[in-house]
Every structure is written in C-alpha cells, then in structure tokens.
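A single protein chain has been removed from this complex, and every other one stays in its place.
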Amino acid sequence: MHQFLQQIFSGLAAGAIYASVALALVMIYRATDLVNFAQGEMAMFSTYIAWTLVNAGLPFWAAFLITLAVSFVGGMAIERVLIRPVENAPVLAAVIVTIALLLIFNSTAGWLYSYTVQDFPSPFPDRPVFGALITTRDLGVIAVTLVMLAMLFIFFRFTATGLAMRAAAQNPESARLCGIPVGRMLAIGWGLAAAIGATAGIMVAPVLFLDPNMMGGVLIYAFAGALLGGITSPVGAVVGGLIVGVTENLVGTYLIASQLKLTVAFALIILVLVFKPNGLFGTAIIRRV
Amino acid sequence: MEKRHVIAPATGSPGGAGGAVFGSNSAQWISILALVVFAVALPFALSKYHVFELTMVMIYAIAVLGLNILTGYNGQISLGHGGFFAAGAYTAAILMHRYGVPYWATLPAAALICFVLGVLFGLPALRFEGPYLALVTLAMALATPQLLKYFDTWTGGQQGINLPKPVPPHWLEIDRDRWLYFVALMALLIAIRIAANILHGRTGRALIATRDQPIAAVAMGIPTARYKTIAFGTSTLFTGVAGALAAIVIGYVSPEGYSLFLSVSFLVGSAIGGIATIGGAIVGGLFIEFVPNLANDISDAAPWAIYGLAMLLFMYTMPRGAVGTVWPWIGKALMRMGPHKIE
Partner (left out) sequence: MAPILQLRSVKAFYGQSEVVHGIDVAVEEGGMTVLLGANGAGKTTTLRAICGMVRSEGEISFAGQRLDRRSTEEIASLGVAHVPEGRGTFIGLTVEENLRLGGYTRGRSDQNIQRMYGYFPILAQRRRQQAGALSGGEQQMLAIARALMMTPRLLVLDEPSFGLAPRIVEDIFTIIDRIKQEEKVSVLLVEQNATLALELADHAYLIETGYIVTSGSAKSLADDPQIRRSYLGY
C-alpha cells in the first residue's frame, strides 16, 4: 500500500510536467487547429537557456524568470515569422512546419551544447517527507505547476486580454469584428505556450538530466494526455496529463518490464479513447453536410 | 470554430500527375514509354552505389504512395507507417532467414500480412480523426522498436537479422545491385498502376467523396467505413511491400532502423511531394533518400537543422507539395501551348 501511494505521488509529479506541456499543446490547438510537434523541443531549448544563465552565475529563480521572458518573446516570434506564412495553407503543411522546427531546435541544441547529458540544478532539496510518501523535489514540481495553472486561470478568466484570446480562438471572425487583433492574440498564445513549456522543461531537467532529446518522451506523453482529456479542453489537458503520469508510473512498477512500458501505457490510453473518442472532457466536433 | 481542411481541397484532376500519366492518350503512352526506357537504361550509366540509392528512392516512393492513399485520398494523417514498413521488412527477413523462402516469394506474403494488419488496425483507428488518429498511429510507431526487441526469438532482438543475398537469374548477366534496381522498378510500376486504377475508379471517387463530404457520402449510400478500411489496408499493403523490398536490398533488419523518425520521414515525403498525387510519391522518395545526405554535406555539425530548413523551404514555396503546386501550372502552360486538348 505504501509503495502504491508512493508510485501515485511520483506519478503525479511526472504528470504535472505532462499536464503543463499538454496545456501548451491545447492552447495552440484551440487557436489554430494545429498540433505543435515542436512544443517539446522549444521547451528543451528554453531549458538550455536557463542552464546557460545558471552556469553564468545567476541565482536559480532569476534564471528561471529570465528564461520565461525570453521563451515568451521567442514563442511570439516563431508564430509571427514561421507559422504565419502557412496560416492559410493546408493543415498538413503547418504540421510539417512544426516537425521541421522540432528537427531544427533539436539539431541546433546538439550543435551548440553537444549531445552530452548535463546535470541540471534543482531549486528544491531532494529528501523524503510525509513518511517517505513523496520527496520535497516532487512536491516542489507540483507546487510550481499549480501556481502556474492558477496564474493562467486568472489571466484567461479575469483579464481583458485573456478574454480576447479565448474569443479569438473560438471565433476569429467575430473577434475581428469586435476590434480584437486576432493575429496578435495568436502570437501571445504561442508566447504563453512557450513559457509554459519552458517551466515544464526546467522542472523536469533535474530528473531526466538535460540533453537535446530530453523532451521527446515528455512531448509524446503530453500529447497523449491532451487527447485523453480532450484536445479542445484546457481542464482536460491538465487532468489527462496527470492521469498519464500516474498510469505510466503504475504500469512501469506493477504490470510489465519497463521495455514495454510505453507500449502498454499507450494501449491503455487508446482503449479509453475507443470508448470516449473525443477524450474525457472534449466536445464532439459537429459536422454538417 | 472554423475547421481547416486537413489537406488541400482538390484542385483540377484528382490524380494530379498520375491522372495525366495514365490517361489513354497515345502521346502520353509515348512519353511513358520514353520514361520507362530511360529508367531501364539509367543503371548502366551509373556506379553501383548510385544504383543502390535510386533503388531506395523507388522503395521509399512505394511507401509514400501507400501513405498518399491514406492522407491524400482519405484525409487521414498517419505517423505510424514506419511500423508497417517494419512489418513488411520482418516478414521478408523471417521467411528468408528461418524458412529459406526465396526473396521474391516474400513480397506477396508481406503484402498479404500488411494488408491484414492494416485492416485490423484500421477498424478501431477509423473511429479517430485528425490529431486522435495521429496519436494512435504515433503510438504504433513508438511501439514498433519496443515490440521488435521484445519478441526476440523471432526478430533476433537488438542484433536483428542478416539476410542471404539475393542472386540475379544467371541468364541475365547483370550484377546484384542492378538486378535489385529492376526488381524495385517493376514493383514501383505495378504499384503506380494499381494506385491509379484504385484512385481513378469507383473506389477512388468513393474515397474522395468520403474525405470531402463524409456525411453526404453516407447519405448517398457509400459504405464509408468499408472504403476507409480498404484504403487503410491498401495503404499499409504498399508500405509493407516497400519494407520487404528494403530488407532484401539492404540485406539486414534491426529495430533501430524502424524508429519514429522513419514514419515521420514518410509523412514529410508525402507532404513535400504533394499528398493527393502519384507523381509526388517519387519526389517524396527522392527527398527521403537524398536530402539527409545533402544536409550532412552542407553541415555535419547540425545536419537535421539543414534538413528542417529544407522542409520549411518546400512548405513555404509549395504548400501543396511539389507536384500539387507545380503540376496545375504545367497543365495550364501545356493548354496554352498547343491546340491539342490535354484532358
């Protein structure tokens, strides 16, 4: 029982990371009908920026905040410069552009920082608490994720810009008629998604260690979490991400040798989707003739 | 929320290049004949290594053609075709290695197995659309190397399987590489012919209707589920045969050769060539085979960044793919040039 609870808690810590990246994916999907396959590599690149700053002697949290700001601006720039040209192209073209970005970020990081695995400092000490149910590091990761989610909730719920972004994602044409600059809202969305991803990257790096391929697995689990929750639902993304984190951990501990962990975890998720094809919280796409 | 088309709305002839290439016009037959003669003569003018490369181009083209049937005509994105490529490759490898089956006999076996796998996989996958199908197929791509390693009594696990080298028939006095080139060329021509038949016949029209107007198609009495399943099976059949050919030509299979990246390459090749086209598959094959090497020549520090930039360049200049963008333009130019009607 004790071990089971331990696995649940460490699954929640991993799930918090997946939930963050899933939320970033959902934000971009809602606004542009596009799965950003580069989300993980953008987060990885952000994490290298934080690593560089920490190595240059900056205190951890200062490096963290600067990285978020840089990622936000970088995300906006990517939308404006690289995504905008395929805005009206077939979705497949836009998907290919995000896959190209994935390769470019991965390869550039390998070139600049090498593929050697690096230690990444954690701001939280790593010792067991609450009768060894959870470590302080996992608690810290969960806390940071919760604070970020709360801030996003407040932003989208209570600020004019947040409301305008929701409107622009839901009905771009009506949003323009209200005088909302939809293009700028999309760019802000990409900026926020990049900053959320950066947070996830910095939180996961002490556990996974930093290398250019660090976020590959995270992106895939996050994608699964986003779809499990329903690709159109931010709440679903968070819940889906957490479920995926716990499932992955339990499957790895109890069910099967770790070499098939990914396969079994995915099989379970797909089984759920067979019965809930729009995810747990997603709305059906209404189609007309 | 406005939904974007997954793929480009079809403009002009649905078959793109293929539509014209396999028309009944005699001028077209002559140009096809010229192309075939060129393709037959080509390996005798090139070094063995270049012949090998072209063989791989044709094999990738068959795989991309399979994906085109799914993506272009069925409107579904698959990130998992590398898995079917692997299934075809291991079918050939296991039959040859364990049972001593001659290489040519493994191709129909790979076709059958991959068709059945595709239909079995397609049945549940049909419930999914857009990003959901992408996830399901992505899961398959990720599971492939893991499964190959897990069932190691059959697959040889991490070590893989070395295959016996195919021997060209002795009445033909050519070396192995050129012989395999002709095997691949035959397979490609047959694949193109079958694809053209499917896509320009009744099935193709039903697929296009299902893609563009799913609800209307049902209302018209088209059994969309059956057509979608058949499309999936045909698509995986092509890709599986390509996988078997690749195993035979390379002479070796191992789990690392069938990673997610292979699946992504097929999708990239499909998009860059032009999804709803047959000619695009060949452009896609060329891209998959040559661009990584070119990228390596340009920068061996960050080759995949160069590869990514090449993808961006293609997508910005030709968002509908090389053939999808260029072909209507050539068609128009031809219309203007001559008094003869093209189609």
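Letters A and B mark the chains in the order given here, with residues in each chain numbered from 1 onward.
The rule is simple: a residue touches a chain if its C-beta (ideal position, glycine included) is under 8 Å from a C-beta of that chain, and two chains touch if they have at least 3 such contacts.
Since this is a predicted model, take the numbers as computed values, not measurements.
Put simply, the hidden chain is in touch with A once you look at the whole complex.
Considering A:133, A:167, A:250 or A:272, the position touching the chain not shown turns out to be A:167 (whole complex). On the side of subunit A, the interface with the absent chain consists of residues 160, 163-164, 166-167, 170-171, 173-182, using the contact rule stated above.
Note that only the chains that are shown with their structure count from here on.
Computed centre separation for the pair subunit A/subunit B is 32 angstrom, with centres defined by C-alpha atoms.
For subunit A in complex with subunit B, the residues that touch the partner chain are 29-30, 33, 35, 82, 85-86, 89-93, 95-97, 99-104, 106-108, 110-111, 169-173, 220, 223-224, 227, 231, 259-260, 262-263, 266-267, 269-270, 273-274, 277, 285, 287-289. Taken together, the subunit B residues at the contact with subunit A in this complex read 1-8, 71, 77, 124, 127-129, 131-132, 134-136, 138-139, 142-143, 146-147, 149-150, 213-216, 219, 264, 267-268, 271-272, 275, 301-309, 311-312, 315-316, 319-320.
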